[in-house]
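Note that one protein chain is taken out, while the other chains of the complex remain in position.
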Amino acid sequence: MKDLTLDEYQYYGRQMLVPEFGKSGQVKLKNSTVAIIGAGGLGCPCGLYLGCAGVGTLKIVDFDTVDTSNLHRQIAHTEIGANKAESLAKAIKQRNANVRALPYPVPFAADNASQLLEDVDLVLDCTDSPAIRYLINDICYAKQLPLISAAALRSEGQLSILCYPGGPCYRCLFPHMPAVSQSCSDNGILGPVVGVMGVMQAAEALKFLALGPPQEVSMLIFSLFSPVPWRRIKMKGKRPDCINCGENGPDATKLATYYANVCDTYPVL
Amino acid sequence: MKDLTLDEYQYYGRQMLVPEFGKSGQVKLKNSTVAIIGAGGLGCPCGLYLGCAGVGTLKIVDFDTVDTSNLHRQIAHTEIGANKAESLAKAIKQRNANVRALPYPVPFAADNASQLLEDVDLVLDCTDSPAIRYLINDICYAKQLPLISAAALRSEGQLSILCYPGGPCYRCLFPHMPAVSQSCSDNGILGPVVGVMGVMQAAEALKFLALGPPQEVSMLIFSLFSPVPWRRIKMKGKRPDCINCGENGPDATKLATYYANVCDTYPVL
Amino acid sequence: MKVTVEVGGGLEMIFGGKRSQVVAFTGGSMQALLEYIAKEVVEDQSKLDVFILDGNVRPGILVLINDSDWELEGELEYEVQDGDHVLFTSTLHGG
Partner (left out) sequence: MKVTVEVGGGLEMIFGGKRSQVVAFTGGSMQALLEYIAKEVVEDQSKLDVFILDGNVRPGILVLINDSDWELEGELEYEVQDGDHVLFTSTLHGG
């Protein structure tokens, strides 16, 4: 592993003072590559905090461009019409020249998913579509890449850690694809709600990279207007009959049916 | 109250779709003035999210300048040596021209505290020092200004809502000033930890401005390395013997002793 | 017995916007609680099918009993206890 430079000691000094994290955590961050799929309401704060915290290489994938209606929550962007992956990468570089922030201004899709995740240590799902969420999950399981998945809508959020050795996949937790999907554009979102989920995703990523996978299968749920805004839910682990990671391995027929229905093509592994 | 412009409808459209918030919440935000004391690890994300969410006027108070060792967590800043209040105000203006972000590059102190909080509807304590935290509290109680106080250190954070009508003050919850104070500079802090507390503070501010004070006295505590990272703690309400807001009103002698010991001067009300 | 019923993920819309309420339940299994909620607690009966389908919770809705997935607790057979907290919410996909 590459050691820290003098500049990096100065930059990250306050983090290395945290006992559980320390210098060893900082060196692990420096030597890690994290993929951020989606540079929107989740990806912006998540990418900024991970870039500033010192993740050595960030791959940022987003094909979309910045619209006025994004600005209230996508706090890394300042320019209407810019590609979101490029805009977020630029914002990270402005703040921390010690890390590499690599923009991929392409759609994350079945035919390039596996290639985009080459040499990656951890994947962060910051997307806004259920079809892509299942695709990211299936690729992560196939490539044995841990996945931190966050989502937000209106005044609520959810976060789970998946696909680490022995852990469940997204399909284990959520076997039923919803009939009707609800996006932030159509159903609304409060800026600080998706923001807090994106920063939590960065916090969990930092913990994962420094200390490894969680001991228990759980999901964090957030609801700003609930009397108890945060809950940590104990979840069932791997589902033996999961069509992706179950006891009999990926069920090619069922997955093919799934992809035929929701994606253009079956993922290339 | 001033209504929204056409530009604002476009900018804030996704927030107004959230049922509990709606157009009435957005209009209340536009007509509110919020003071952010401290533009560091808490103030940066808190200010960015509140500015982008559409709080009409933000007063940002910070005398400090940006140092390399701040950048890992103070994500609004990009320029070493800049004043933090000015840097945060500039970052907000870059993102949302609909709001006023007013920097006050002065120390928040006993002799200017009351004046800095003129015409303010809500105060956010984003500071890094216990003495200033008690000062902010005493002024907020005296001026009947609600206060949202957040704090973070190492891998943990705390947040409480104070000084609203009938609610407790900071001294009710924490009557004992610590003998030894621990700052982020000396004891370390993980970027996403203070980040998540700052965004939560913005989320609570948005809820407070749109829907009013909480029904129950509680404190949110966050601990990244705890098995249950977020807990919402039920707290005792107003303390009848509080030296600030207790049954007999502010105890001038005890407060004077306090200020003589920790501040240069007694606050000017 | 008293049971706290909390809903989220959009389901609050058929509960008159109420996210959390304490209901008086005569006791029984989750199956019985579901029937009680569907009949007595849901306010917009015309949209009951976003919550209940064929006598069970609609696929895609998470059921959490005292901060545990109900699959860990026996699902419909779980015997509801006084003071339980039951939360129904949808999987979110936005970002």
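Chains: A, B and C, in written order; residue numbering restarts at 1 for each.
To be clear about the criterion, contacts are C-beta pairs under 8 Å (C-beta built on N, C-alpha and C of every residue); 3 or more make two chains touch, one makes a residue touch a chain.
Owing to the predicted nature of the structure, the values given are computational and were not obtained by experimental measurement.
The omitted chain makes contact with just one of the residues B:Gly43, B:Pro105 or B:Pro146: B:Gly43.
Contact with the omitted chain, checked across B:Lys23, B:Lys93, B:Lys143 or B:Arg232, is made by B:Arg232.
Along subunit B, the points of touch with the absent chain fall at residues 38, 40-43, 125-130, 133, 150-154, 156-158, 174, 176-179, 181-184, 187, 189, 194, 221, 223, 225-227, 231-236.
By our rule, only the chains that are shown with their structure count from here on.
With centres set at the average Cα position, the gap from subunit A to subunit C is 29 Å.
Work out the mean CA point of subunit B and of subunit C, and you get 36 Å between them. With touch defined as above, residues shared between interfaces to two or more other chains in subunit A number as follows: 154, 184, 187, 189, 225, 227, 231-232. Residue positions of subunit C with contacts to 2 or more other chains are absent.
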